[in-house]
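What follows is an incomplete set of chains from the complex, kept in their original frame.
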């Protein structure tokens, strides 16, 4: 069927599209995880973390849109469906049920930490094949590392 | 652990929480499905439907927040995690890859139609046990039926 | 030609679509009547009532959009054309020419009163066949009764 | 009863007030027609034309307010009631029921075309008796001709 003519050579495109699809699954799952904890958190820091989580969700949603549309722009259809995300995300599944605020913060430190590790690998992988995609991934990494710091500082 | 004291009796709560959890899974999946098609749609109506889908996504995200927080307010922890949504949603999984605009509209007519059918059952089920939850579900149904009409009209 | 698949059974749909079409004619006429008096009012309360009438017009226009699109969403084409409104509205035609502020207020008390009476009948009629449409009609009635009070208070 | 002292001589006023009352009936009907088609349109361009129609409606409502209040400012009570509009408008009544997008565009091309023809006659008629009213009618004509072009371009 339809093919967007890509700016990249095939080998480059393969590397870049894997990076983008991986980022997409991580970021959609980060948004779902953030909302899950936003709804289930309890404890004396409820309101503060509840609000902080919505800022992560907003970031993750914006970033997932960026990487998905970047894939489309390179001629590769992105996949952000629930089952794809459930199986392909690198984030550990959040626990079911109420979650204490301290545990909520730890869960976010872990989730962000694991996404960041993979994001940095994607930054390295895309440098040569597509500096344009790399630039988007760098900006997303910077933002995630800022969120990561804030949750670490919160649990210090 | 922690228990929010519910305004409802146990039997009523069981009915209502099932309705809310069901609605939550449908609505999160509706948002994911809407985004998936938003990214993958091709064809002469690309821009128009691409924008229309983001309006559905915005609605679905707002509504999912409403029902999840309603469950929490009744003392029942909501579950909107990716795997839960993937297995529990009533929406047929969207196809992978590029999707023609006509097919995109049909997919949305189907997705909205199946969610609406279940929403109307939830409206009926919650009337007696909790008119407050029912009122939220009625408002969501009205909005979904408006989106449903617009996609049907589009494909007429 | 084109048929939107309705969520309602035929008998229910008949009742609901009559209620919505009746509400549409009343509300479009309420907006036209409000504007007519807005332009023709004279007297020491000119500015105050002139502004108040534009608030009624804004309400009536929004509500007419709501009921017309609700009819479409149920698969029934709404009819808000001038001749249909002129013959089908339940509001007494406003007098031609300049109208004293006191008479303007009385005319609005009457117009709102007669629409409200019919709206309450529609609320009752739609309860069983379609609680979703009923909910919209209830909200419209609440708003019209608020406007009704304000004009009654004004002429006390 | 009350008489606003007009800036114009009687003969001039007669010409100008007929032009304004004619414009008022056309413009109110244009708004009603635009909304009627906005609610009833179906077809692959549904969303695009549905939105475009609301821009015409907004224009027509603003312009009808302008000409009605201009009549009042000249001491002549305007008449924008439903029956007056139904009998006095120069626009062909829109068809009842669902309307295909192509037909919808054609109907708007016709409606705008017929209003514009009469508006241009009013521009000519008012030039000598009242350049102030003429200036308002010129600005309205410019806006209607812009909408007219857009619907013609759409159906090309």
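Residue numbering begins at 1 within each chain, and the chains themselves are lettered A, B, C and D in the order written.
In this text, a residue touches a chain if its C-beta (ideal position, glycine included) is under 8 Å from a C-beta of that chain, and two chains touch if they have at least 3 such contacts.
If you're wondering where the values come from, they're calculated on a predicted model, not measured in any experiment.
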item: Number of copies constituting the complete assembly, 4 shown; value: 12
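Heads up, the rule we're going with is that only the chains that are shown with their structure count from here on.
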item: Most remote chain, CA-based centroid, reference being subunit C; value: A
item: Subunit A onto subunit C, rotation angle from CA fit, given as a multiple of 5 degrees; value: 120
item: Subunit A and subunit D, separation of their C-alpha mean positions in angstrom; value: 52
item: Centre distance in Å when subunit B and subunit C are each reduced to the mean of their C-alpha atoms; value: 31
item: Per-residue overlap in subunit A, given as positions that touch at least 2 other chains; value: none
item: Pairwise touch network: line, ring, star, complete, or other; value: other
item: Touching chain combinations (by label order); value: A-B, B-C, B-D, C-D
item: Residue numbers on subunit B that touch subunit C, as the complex places them; value: 113, 116-117, 120, 123, 127, 135, 138-139, 141-142, 145-146, 148-149, 152-153, 156
item: Residues of subunit D touching subunit C in the complex; value: 1-2, 28-29, 32-33, 35-36, 39-40, 42, 64-65, 68-69, 71-72, 77-83, 85-86, 89, 93-94, 96-98, 100
item: Sites on subunit D touched by subunit B in the complex; value: 41-48, 50, 98, 100
